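Just one protein chain is left out here, and the rest sit where they should.
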Amino acid sequence: MNLLTVIVLLPLAGFVLNGLLGRKLGPTFVSVVGCGLPILAFLATLKAFSTLQLAGPDAALIEHAYRWAAVGERAFEIEFYFDRLSAVMTLIVTGVGSLIHVYSTGYMKGDAGYARYFAYLNLFLFFMLTLVLGRSLLVCFVGWEGVGLASYLLIGFWFEDPAKAAAGKKAFITNRVGDAGFLLGLFLLYWAVGTLNMDEINAAFMAPVAPAVSASLVGILLFIGATGKSAQIPLHVWLPDAMAGPTPVSALIHAATMVTAGVYLVARMHGIYEHAPEASQVVAVIGLMTAFFAATVALVQTDIKKVLAYSTVSQLGLMFVALGVGAYGVAVFHVYTHAFFKACLFLGAGSVIHALGGEQDIRRMGGLARRIPVTFVTFAVATAAIAGIPPLAGFFSKDEILWFAFASAQGGSPVLWALGSAAALMTSFYMFRLLWLTFLTPSRMSHEVEHHVHESPWSMTSVLVVLAVLSAVGGFVHLPEFLEPVLPLATAQESLEHLEHRLVYVAIAVAVAGFLAATWLYRGGLAKGDALAARFPRLHRLLGGKYFIDELYDAVLGRPLHWVSDRVFLRAGDRFLIDGTLDGLAATTRRVAGRLGRIETGQLQWYVAMAVLGIVGCLAWVWRHV
Amino acid sequence: MNWADVFEAMLPEHVLLAGLVLLLCLEIAKGRPRDGFVVTFLALIVAAAAALMLHTQGYAGTPFPGHYTVDPATSLAKFVVIALTLPVVLISRDDFADTRYYALLLSSLYGACLLVSSESLPTMFLGLEIMSLPVYALVLMAQLRADSAEAALKYLVMGGAATATFLMGVALLYGWSGQMTTGAFAYALASSDPLAVAGVALVVAALFLKAAIVPFHGWAPDAYEGASVPVTAFMATIIKAGVLFAALRLFAGMPVARPVADLLAVLPLVSMVWGNVAAIRQTSFRRMIAYSSIAHAGYLFYALLGAAPGRDQAVLFYVAVYGIMNVLALAMLPRGTDDVRNDRLESLQGLYHRHPYAAIAIAVAMLSLAGLPPLPGFVGKFLIFRNVLAAGYTTYAVLGLVASYLGIYFYLRVIQYMFMNAAPADVPANRTRRLAVAASLLCLAPALALAVFPGWLLDRF
Amino acid sequence: MSEPMLLNLLLWLPVAGIAALGFVAKGRDSLVRSVTFGCMLLQFVIAAVLYQRFDGLERGLQFATDVPWIASWGVSYRIGLDGLNVLLVALTAFLGPLLVMGAWTAVQKDVKLFHAMVLFIQFAMLGTFVAQDLFLFYVFWEAMLIPMFLIIGLWGGERRIYATLKFVLYTAFGSILMLAALIYLVLATQDGDGLTFDLRRLSGAGLPLAAQVWLLAAFALSFAIKVPMFPLHTWLPDAHVEAPTTGSVILAGVLLKMGTYGFMKLGFPLFPDAARAMMPVIMTLAVISIVYGACLALVQDDIKKIIAYSSISHLGYVMLGLASLDLIGIQGAILQMVSHGLVAGGLFLMVGMIYERTHSRAVADYGGLAKILPLFAVFFSLLTLASIGLPTTSGFAGEFMALLGAFNAAWPAHLAGNQVPLTLAVIAVSGVILGALYMLWLAQRILFGETRAPHAPLTDLNARETTILVAIVAAIFAIGLFPGDPLAKTELAAREFQQRVLGEAVLLGSETR
Amino acid sequence: MADLQVLLWLSFALFGIGLVGVMVRRNALVMLMCMELMLNAVILALVAFSLRTATLSGAVLVFLIFVVAAAEIAIAIPIVLMLSRQKRSLDVEGYDSLKG
Partner (left out) sequence: MSIDTVLLYFFGIAALAGGVLMLVAQHPMRVALALIAVMLSLAGVYAMLGVHAVAVFQVLIYVGAVMVFMVYVIMLLDVRDPSFVRRYSRLLLPGVALGALLVGALGLGMARLGGAPEPAAGAEAPSYLVRPFSQEFLQQYWLHFELTSVLLVAAVVAAIAVIRSGGRQDG
């Protein structure tokens, strides 16, 4: 049985069924199909996973679906590839995905676009599975673009609001910029290696005779694709805006799965990066910058989802730091833990928003701990996990990242470590700030809102609980070793190995420090924080305005493009130069026509004169040649 | 002189002459006006049949050696000329009731037939005169407008100048060669004797005058506009055809070398541009057709640049198609009492909604004249430019094609008026006349045949 | 029925349809529509059969007819299917019935003439594709002008006369020079057997390079105007905007492909040496078209204009793929032609549908249509996605392969050491971004946001319109997901094209490795 | 025997005078007479060449020209008469209602 194909197609079936029939057959049908098929996919993945486990550590299941196209001797095959890396990703996608589908049945209850929502969500799963299961870059790219599409559709799910529709468009366009880089890399690889199968490409780069293309160039191009999808500087701008979508979507797409596609891609193509130190360095530096700057922005955000969004960006940055220093398995490890706690956080935030009837501003929350206890507890666990409090999941993965950032033989350096730790510190700080302001401080809610606060239905809370548990214990699965047959372990510089334990303590200290700082500042509510902001107004504005990157892009790219298109191309080029020339020629012809008409005066003598002129001309012409 | 030969070889001419005589008798006997039409029509049919018969029989002979020759090609040309007159006669009946009109038409046609067969310069001279003289009167006979006499005088004076120029050229050629055959001209093409080249130049200039090549074209727009519709049709087709066939006889298969080749290229090229451009701003349909015919005369003379067999083929095909289309367009024009107004292009506005058939027919004619495939005009254009290119005049060919491009606009403008513009408020309702429809069918059928099977005509060479 | 007859039937069916229309009494408009539709449908069925029976592995013409036409010049009525035209013939026949359906209620004026013209242009377009004789090709090529002139000029918008004259005069200029070059070519390549217009025998390969370059330039001018390539594109927006829906669909769906088909069938193979020499120029223009068209689409406020400029951009990919002279690129170009025909045709049909309801094409007049016209929004989104080349749609297949070809062309031997193609290909990829930018912006403005429309109560798509769009979307996805089948039909021809152009000179990247 | 050149010069001069007359004179009748003068010039040339080439055909053509000239006048005069009646003038410059 073509298990992998089935895994991919199950959500697609959900999309088709919900899309075509959902509106007619009602929400129950939609829920059953929408949740059932992903769960089936998850079960199928488990089955495939067990098969894979039996096959041995470095085995891979390869399934040929069909031949997309063949040109000459070259064929573009649609093949699915299931090794341990894809297995982990698939499990995350189907597992967390299924949970979020279940959660959504509660969250989206009663929405007019219920069927549409589940259709989109299933479509997303389909493309995401295509992405992680695809053997060739082409299939991967199909999924890559497809998840962008699903993301676009879901961000703009409530399209009546122009801002939400615009956010969707922004996400898509920004992703497209990255996709262009991906495409370029893909083309280059195809030209150089002659195949798009990722395992073969890796093998080619591992081979003694490397392909005739700069691995760094290809690496950087693919990484551009990754920055788009994974919201890294400079293409991170879409992710915060993407919070316009329904919260489960943020959890699934913009936290747990899609945004980690970039990490997956780089990890998957590690064969290239291992031979591209420059590219790796770029990956690390960009990742670090993203981690740091996103964390600083998250410090001052007041929208609960925006905080989480920047936190996601920051965490993704850390993953790229890991990738950049060659710790591919560690990066995937963080993807894995991050999927749990960040999904839990988002869903918790969703639960809060649900409880508050749509309120997202943490300045108008507070004191929710007792009102919605399940949400609070799960949220707190996840917060602790992301902050890196041991022994929760986030601690393990983050600690390893920081260690390899410091000590990796493939580009680790104290600077990476220091700034990464600073980012971790800020993470801890803003997450606890969020926890305090939302749940623990005295209520700042309006009376009416407060009156309606209620705990979410079991379909939502149960998911929260599951995720919280996973966030708590997920770290004990030591993924890097498990992935070792696929993704080689990074090696630490021997001279630094003795520092490993000390750094663990530092990491714990950092997490605790963040917690303490947040407690100190926000335990009493907003006042202290606002006072601090007032003391550094410029800095606060800079961070609150997200470094004004959007405005910068608009001024540097958007407007000039528009200006050039409008003024130079349209007005000067098309209308003035081209059409102007042609219209001018036409007008000249008409004018000449008028002149010629005037030559025809009606005077017979003039006609004769013209004729005589002609005769003289004829004679003169032939005489010249006699 | 073999009388049987004379009879057979000149059968079409004889038939025309017989018709002419019969018409004169009718005129004298004061027969009913309609009889003139019937006699003419029958004479034309018989003459056309005779010409076709001579052609298909492959008859070749010289009833008057050195003066007059008949071969299949000339018979075919005669057939074309005579057959083209048929629709002209059909659309004449409503305008002209008297027999004199038909007598003049037949005599002019007789002249054109002479030109086609002429082998000596005097014959050609007489042919030209017999062809032209009646037309001066025909132009004037348009009773519908006051300007006809003016048009006739202009035509006459320019025609007279052309005659004198032609004769002067003939005199010089004669002085050079001592001969009066068309061969004298053809040989003179290769000579560099001053007499010969001057003679050639003058004869060519005279042909240009008759065919209205720029700058000899002054008379054409005025004459076309001033004449009545059938006469315009006759002038635009038969007269032009006659002149071109005369030119073919003169060049007689001789290759054209410089400087005469430049003469044959430059002025016609100027004509194409001039005619096509000047037509853009015209408001009178016939005047526009006149400018169009100036341009077309340019294409026709271009054909002479090419080598011999292709040249005949091109001219014959082009003349046939061009004539058919001109007659078709003029036949389907709305007609009424106010000729000046009916002649305005604006009166064509919205024609499609009033007379769809007429509009479509005119559109076909216009597109064919513009040389757009799949209409036969394209094949004609193709033939001509193929010859020019084959003769090695690439630049001239390209320029000529570009000049022909200039013409597309004003033909399309007519279509635009008929199909796309709304009719003016006070358009008189003109009934489509049955004879005009018959004439149009006489044009459309061969046009269709030539579009689908151009080879039928082309392979006859 | 014998196989060649089938192709002849396909070709001449519209003419029969016109003749049949002649017998329909005045005023019976729906009968006119039915007759035309029946004719088109039958044509589609025939085309489908032909497509099925077409054997991609067989060299040379299939379903060929060769009857002398003007024997003395070697002109024949010579038609046949080969790999280059089989897809385009199928596309044309596929769009035919949809055109008629699309115009079912939109055209109320001069219905008979309209349908006659649609049939006529269908005839001319099919003829251009199947013609295997240069003369015949030219005749059909030019014959397209007349019906298009009338379609735009009679049933078009306000500035229709300007637009239609611009279209015709632009196009005719190219054709005139092509005619000159065509005659020159035929005369220059004349051999002992006299003239021939047989496309299989004609080749300008023996001519000196300078002559070839001139001839190719003349042909290319004509084709480039039709494509249209920068800077000869300015007729297209005007023509599209003013044309009635049917006209736009014909233009975008098939007519523009004539240009690229011309390059593929005539321009490059006839003058291989010149083609190789001029390839950088052509590639540059293609890339400029991609970027320029996309940029201009960005600043338009008329829906049709946006799609019109997007056509310029999309056909740039076709030219890029062709100019790459790489097998994948060529195949991609062919696929992109078909894809663009479907996508742009579909988009124009949709614009027509909404225009029929509101009589406005201004983007600013619309908003939030997704709320009031959900079905419309779904299809519009799907077509938008296909237009921006989202994977699984046909747009992706074409664009992807064309670009991939361009990359492979970056290092073929005939341009050894030339970094220009690589640079160009990289620039071309930016079109992917710009394409998403303008199309999504368009979709966002009209589908999303506050509900806004010139007339408040709008009805969603009816069954007829839905059928049209379902057919188009199905085709788009069929090609996008399974391009292998069409590509298998064209591969041999694409390879022959490639070999003819490259000659003995070099073999390509994708072949040598 | 007179010098051929002299006769030719005379012929050309008369031909030119005729043409100039057509161009510069306003009176329609004068115009017609000038055209006759042109034909006379041609006749002179023909006669001269006939003598030079010692053939008769030139002279024969002369006779044909006589006939044609007469016929031309026979048509031209009525036309001019018509015009003079219509336009109340023989001034050719006034005959410009057709133009453009």
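Labels A, B, C and D are assigned to the chains in the order they are written; within every chain, residues are numbered from 1.
Here is the rule we use: contacts are C-beta pairs under 8 Å (C-beta built on N, C-alpha and C of every residue); 3 or more make two chains touch, one makes a residue touch a chain.
None of these values were measured; they are calculated from a predicted model.
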(request) With touch as defined up top, name the shown chains that contact the chain not shown. (result) A, B, D
(message) Of the residues B:L126, B:L345 or B:V398, I need the one that contacts the missing chain.
(response) B:L126
(message) Out of B:V116, B:A151, B:A198 or B:A390, which residue would touch the omitted chain in the full complex?
(response) B:A198
(message) Using the touch definition from the top, which of A:Q315, A:S471 or A:Q605 touches the missing chain?
(response) A:Q605
(request) Go through chain A and note every residue touching the omitted chain. (result) 603, 605-606, 609, 612-613, 615-616, 619-620, 623, 626
(request) Determine and list the chain D residues touching the chain excluded from the picture. (result) 2-10, 12-21, 23-30, 32-34, 36-37, 40, 43-44, 47-48, 50-57, 59-60, 62-64, 66-75, 77-82, 84-86, 89-94
(message) Take the complete complex as the reference. Which residues in chain B touch the chain that isn't displayed?
(response) 1, 17, 20, 24, 27, 64, 67-68, 98, 100-101, 103-104, 107-108, 110-111, 114, 122-123, 126, 129-130, 133-134, 136-138, 140-141, 143, 149, 152, 168, 175, 178, 194-195, 197-198
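Note that only the chains that are shown with their structure count from here on.
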(message) Of the pairs B-D and A-D, which shows more C-beta pairs in contact?
(response) B-D
(request) Calculate how many whole Å lie between the centre of chain A and the centre of chain D, each centre taken as the average of the chain's C-alpha atoms. (result) 96
(request) Quick one: report the Å distance separating chain A from chain C, using the average Cα coordinate of each chain. (result) 36
(request) Two or more other chains in contact with one residue: find those residues in chain C. (result) 169
(request) Mark out which residues of chain A touch at least two other chains, giving numbers and ranges. (result) 597, 600, 602, 604, 608
(request) Would you tell me which residues of chain C are touching chain B in their complex? (result) 68-73, 75, 110, 113, 135, 138-143, 145-146, 149-150, 153-154, 160-161, 165, 168-169, 172-173, 176-177, 179-180, 183-184, 186-187
(request) Could you please specify the touching residues of chain C with respect to chain A in the complex? (result) 166, 169-170, 231, 234, 237, 292, 295-296, 298-299, 327-328, 331, 368, 370-371, 385, 388, 390-392, 396-397, 400-401, 403-404, 407-408, 410-411, 425-426, 429-430, 432-433, 436-437, 440-441, 444, 447-451, 481-484, 487-488, 491, 495, 509-511, 513
(request) Could you pull out which chain B residues touch chain A in their complex? (result) 153-154, 157-158, 161, 165, 192, 194, 197-198, 200-202, 204-205, 208-209, 213-219, 221-222, 258-260, 262-263, 267, 274, 277-282, 406, 409
